[in-house]
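One protein chain is absent from this view; the other protein chains keep their places.
Labels run A, B and C following the written order; every chain starts at residue 1.
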Amino acid sequence: MKKILLTGFNPVKGIGDNVNPSYEVVKNFGESFLDSQILKLEVPTEFIQSREIIINAIKEYRPDIVLSIGLSASRLNITLERVAINIRDGDMKDNAGYAPRDEKIFEDGQDGYFSNLPIRKIVEQSKKMKIPMDISNTAGTYCCNQVMYTALYYSNNYYPNMKCGFLHIPYFPEQVVYKSNTPSLPFYISKKAVETCLETTLHICFNS
Amino acid sequence: MKKILLTGFNPVKGIGDNVNPSYEVVKNFGESFLDSQILKLEVPTEFIQSREIIINAIKEYRPDIVLSIGLSASRLNITLERVAINIRDGDMKDNAGYAPRDEKIFEDGQDGYFSNLPIRKIVEQSKKMKIPMDISNTAGTYCCNQVMYTALYYSNNYYPNMKCGFLHIPYFPEQVVYKSNTPSLPFYISKKAVETCLETTLHICFNS
Amino acid sequence: MKKILLTGFNPVKGIGDNVNPSYEVVKNFGESFLDSQILKLEVPTEFIQSREIIINAIKEYRPDIVLSIGLSASRLNITLERVAINIRDGDMKDNAGYAPRDEKIFEDGQDGYFSNLPIRKIVEQSKKMKIPMDISNTAGTYCCNQVMYTALYYSNNYYPNMKCGFLHIPYFPEQVVYKSNTPSLPFYISKKAVETCLETTLHICFNS
Partner (left out) sequence: MKKILLTGFNPVKGIGDNVNPSYEVVKNFGESFLDSQILKLEVPTEFIQSREIIINAIKEYRPDIVLSIGLSASRLNITLERVAINIRDGDMKDNAGYAPRDEKIFEDGQDGYFSNLPIRKIVEQSKKMKIPMDISNTAGTYCCNQVMYTALYYSNNYYPNMKCGFLHIPYFPEQVVYKSNTPSLPFYISKKAVETCLETTLHICFNS
């Protein structure tokens, strides 16, 4: 039985949200999916604390797959990230009041790590399922990128069989009614996107 | 019993679509809605023919409400139009191969006509219903604007009690999987938006 | 000798600017242009006061041409407006602290008035001059639209020979260095755009 660590974020204070769609989707999963065990984690939108939380979860659970979900407030569809980079940088303070400038996430990490999920296959399969998903070539330099980088750093350095990736989802439509010019997609599409990521990864990487 | 003329467009050849979400939503209505009769019309994406079709439908059915739906391929949410203008103009040929340049729709029409639907109330009610809808101040200069202008021209000149308006909806998510960077919202949200337009108009304008 | 009233706006408090590019361009004109007299006016970004200032300037100067310039913070090129509508409406307070909701500008005004500048010729001529200008079909519902509507209301009701129009210009590049994701064009292009508007109008409408 494979173990899947699914992570989402808590609401981002800096943009005044009280719900983060990423954890809403994670929360909705049960304890298992396609004969794999699901471990759910709500990660704080804080640079310092979230890195430790991800490291501890990986060390404790030893997951086969780490799929992290995050909100992108500006992208028009769902995007699966290709690469995480060794930078934390942001103009907007995180939930702990911290705004790092061009810092490394791990002193000894490589500049970038590619996701080792089968991202092209996942995107192709999603399109077949009528889910509007594309590959993105930047996860930014905020907490989303850091979660993805941290998992890939552990995969590259300690757990080479651990498959890690990151999916950006937009707001839900009901969240944007009082925001101007903000794209959205409903819960069920983002949920189906996460399921397709997991199913394709289990199939391609673990023959299950 | 009130009569509602609901119009949508056929697929737009110039952008290679084979389904127009606007008529998909219209088609899904039954023969009545909230004790009003629904008359459904699929309008061709052609300047010359569509004007005549709308005029004939208005003269024949004498609807109390004309609500026209159209596709906006670029807007991020659902938009209810405030004004139609006496222009047809377009760089892209219509389905009949015609690309008018700065033509009037009606020689004796006013430059612009405001929608006489209760647009602010509709938008407020939609937001309460968690539908991401806003007022738009331009319906463009293509077939969408022409349908709206034509109905309002008839309302202003001949049938002052006829309430007319236009709602722009985005693509459905399943339509954009092979289009890059195109926003979308699912069928059920656009359907609910049209229902809210009708319900609010019936309530505010006809006490029903 | 023709009289040209050129108007720009003062800085918009709500977005924290201390320079409005529209009046910078106006200010740079001399007292005459191509044998016509230039009258320059800095209009406050206030609904109530600005309407009176425009009316008074029109009544006092009796200009042959009113060309108003305003800032669009989001458009990618220079846009010449086709139509002004009888609405003032805005979520952001004006410089006097006023945020009107769906008000008419003139109780007895038509819903919309088309610019009576030769807008297509101006845009074509601008493109020949390598100025990136297009026609826009909405001047919004803020102070820009109100200035344009007010001049056209006077033209349509009292001074039929008065030619009126509105040009939206972006920020200057030096204004956006600390704004994120904001388009800009340099002063000299916007200046040349205004000159081309005036020159084409003088040529087409006044044979001069």
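To be clear about the criterion, a contact is a pair of C-beta atoms (placed from the backbone, for glycine too) under 8 Å apart; a residue touches a chain by one contact, two chains touch by 3 or more.
Treat the numbers as computed from the prediction; the structure is a model and nothing was measured.
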{"item": "Visible contact partners (per top-of-document touch definition) of the missing chain", "value": "A, C"}
{"item": "Which residue of C:V19, C:V176 or C:C205 touches the chain not shown here", "value": "C:V176"}
{"item": "Among A:T141, A:S155 or A:Q175, the residue in touch with the chain that has been omitted", "value": "A:T141"}
{"item": "Residue among A:F47, A:Y113, A:Y154 or A:Y171 that touches the chain left out of view", "value": "A:Y113"}
{"item": "On subunit A, residues whose C-beta touches the chain left out of the figure", "value": "82-83, 85-87, 101-102, 110-114, 120, 137-138, 140-141"}
{"item": "Hidden partner chain, residues of subunit C it touches", "value": "76-77, 126-127, 130-134, 173-174, 176-178, 180-186, 189"}
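Definition applied: only the chains that are shown with their structure count from here on.
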{"item": "Approximate Å spacing (C-alpha centroids) for the pair subunit A, subunit B", "value": "39"}
{"item": "Subunit B and subunit C: spacing of chain centres that average the CA atoms, whole Å", "value": "30"}
{"item": "Chain centre separation (subunit A, subunit C; CA means) in Å", "value": "47"}
{"item": "Set of subunit C residues in contact with two or more other chains", "value": "none"}
